[in-house]
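Rather than the whole complex, this shows some of its chains in their spots.
Lettered A and B in written order, each chain numbered from 1.
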Amino acid sequence: MPTYSTNMRLKFPILALILEIITIVLYALFVVYDTGDDKGHGDHHEKSNQTESPMTLYPMFQDVHVMIFIGFGFLMTFLKRYGFTSVGVNLLLAAFGLQWGLLLQNVWHMHGGKIRVSIDRMINADFSTATVLISFGAVLGKTSPVQLLIMTLLEITTFCINEYLVVEILGVSDVGASMTIHAFGAYFGLSVARVLYRPGLRNGHDNDGSVYHSDLFAMIGTVYLWMFWPSFNSAIATPGDHQLRAVVNTYFSLAACALAAYATSSLVEKKGKLDMVHIQNATLAGGVAVGTCADMDIQPFGAMLIGITAGIISTVGFKFLTPILASKLGIQDTCGVHNLHGMPGILGGVAGILAAALKRKEGVSPTYQAAGLASSLGFALVGGLITGLIMKIPFLGQPPDQNCFDDSIYWEV
Amino acid sequence: MPTYSTNMRLKFPILALILEIITIVLYALFVVYDTGDDKGHGDHHEKSNQTESPMTLYPMFQDVHVMIFIGFGFLMTFLKRYGFTSVGVNLLLAAFGLQWGLLLQNVWHMHGGKIRVSIDRMINADFSTATVLISFGAVLGKTSPVQLLIMTLLEITTFCINEYLVVEILGVSDVGASMTIHAFGAYFGLSVARVLYRPGLRNGHDNDGSVYHSDLFAMIGTVYLWMFWPSFNSAIATPGDHQLRAVVNTYFSLAACALAAYATSSLVEKKGKLDMVHIQNATLAGGVAVGTCADMDIQPFGAMLIGITAGIISTVGFKFLTPILASKLGIQDTCGVHNLHGMPGILGGVAGILAAALKRKEGVSPTYQAAGLASSLGFALVGGLITGLIMKIPFLGQPPDQNCFDDSIYWEV
């Protein structure tokens, strides 16, 4: 029987403060405001009239910000006794993650030894935290805040390496990050979940379920993610027509996906009833799956085909695949991130390969797109494996089986 | 005794998928991105510096999007056992409606046989769904998802015909759509509700009421609608001063309306207590009522007079008129849309006639404004009547009286 040391009195505050202090020291050394001085080399011709104001992307940033903190946070409040952790630890991890992500993402983009903070770099920093919040969904209810802070540190580090390799070195097109964020975050989390497999939860847990009002709180998260996903997929697109395309494609992919998720949910349930788990999650799969091609010339009906496919796959995954993953592979995926981010993320990557083969965006090669997908999955699985092994150290405060899915072990309730 | 066939197992998925597939086929044939190529004829002089970027209206679009999906969705969660349907079916109907609305609204605006999607057309598509969500409020708790999808199809079709007639042919000014959306949606829904009259609910229903937390969820909807209504009323206004006016007028109308709604609520209740039903709804009537004149030169105090009037009328309607409509006219209006959208919508139309007579906007004729109001009411009542008769077909799965206002008939709870 494993030992548990779930008292966070010293280890959590010390870890959090040390991480924050190291971060501040690094910021003091390397991070300054972007004053626009290093521009003007005639790059980004298309951007010219957009970038006059450093604030142009600010509304997009705030939409993404809402997705990260309200969207992901409340989506996970569906568990009946785990809402504090869902929304509260989501805030903690994202607040640390964005600081860490901004540093690591820009190590390769320093000017005069300095990282210059602009709105688009804040958007990218927010993006980097999404990987962690996706993985958080896979291990929700079964991990301590200390474990999760360590996962944040390691996962964002791994993400930044893979993203640099895929986007900068290979030149892969992944504007809405189906591969580098969604598939990556999902398979990283599933890999961690596999390492942390708990035989004691094979037959379920009383608290691993929702009550009526917790499902409504979760719908706040769902609806915000659904609404603002066009911003997620277009925020860092080339301004002008490409950005408009990314918005339009995502808007229609999500709309078609919603119809498909509702239809499939009713089809697979006894008596044709709708299942909240499907509605909360599978309606969003269209946003994930259209990510890679969002700024490509796939036309609205192409986006809708991607959306409808994602909605069906995701719902079917929740119904039939999740139980199999748990029972056969030992992967206990609390929120079903495999269905919302994993498979739709791969679908997005594959759609991108196809769109590249059909020359739907200039200068994009199907071979490199495939390499980008493979790299993202590889980094995720290996990174998750190593991270999971580290998280398994008993000192880090993993809860015993009977206290899983219960806020009261780490919160005053 | 009527027969009920509330099992949705096949009919709902088949209907939803057929509608989506037909939509995708039509999009493949007719819908493309707006690449801005068809501009440049010197039109929209006033717009010139605004429309350089295709994304200028995007923040407005997102505000409207939040009103449609969070605002309307959560406003209806006040019922104690009907939150899943309120926010969930709201998402379903709006997701289908915006696809259908974008097609039908632009049949008359094709260029080279194609509909070109831009942000302002997405805003209009979102708008078209608002009519359905208003009508949804009138029949909430008493209809099946299949019935509601059919209502969506028919109502948006009717709306697009009336809107084309009123705005394009008659040249009526209705920037915030008091007439073409609010009055139309309300009377369409009331007409449907009349056809679906249930004598068995004359004496109320145990589930037709709120509990403490469901009222708080509803306040999320109320407050979002209240905050973003200036965006609703100004999103498609002429950029520049007209758009600013629409924002300012709506801001002050709503502020004055809130005071009036609180005051009237306290005045009509025993012991001077406030009633959540009034606060959730009547505080918003000022947004509805100022819609038609929002971009006219009525000055802030004029907007406040409209707002205060709307707040009083709406609250009084909830208190005294709704019970009479139910008992004398057989109109069981679950959310009281007559008080929030119906009467304030007519008030908005009348205010527009008056403002036109007072020459508060160039080129607007009071006669045509009156014709626009009459047309909207006529299409709504007749369209709602026909739609209601179709919805009454027992095969469409209307719930029996005892299962009304209860999510568990169509949802796994």
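Note that a contact is a pair of C-beta atoms (placed from the backbone, for glycine too) under 8 Å apart; a residue touches a chain by one contact, two chains touch by 3 or more.
These numbers were taken from a predicted model, which means no experiment stands behind them.
Counting every copy of the one repeated chain, the full complex in this structure comes to 3, with 2 of them shown.
FYI, only the chains that are shown with their structure count from here on.
Our note on geometry: chain A versus chain B, Cα centroid distance of 34 Å, whole angstroms. Chain A makes touch with chain B in their complex at residues 49-50, 59-60, 63, 212-213, 215-216, 219-220, 223-224, 226-228, 231, 239-241, 243-245, 247-248, 251-252, 254-256, 258-260, 262-264, 266-267, 269-276, 279, 283, 297, 299-301, 304-305, 308. Interface of chain B with chain A (complex): residues 7-14, 16-17, 19-20, 23-25, 27-28, 31-36, 52-55, 58-59, 62, 65-66, 69-70, 73-74, 77, 81, 83-84, 87-88, 91-92, 95-96, 98-99, 117-119, 122, 145, 213, 217, 220, 410-413.
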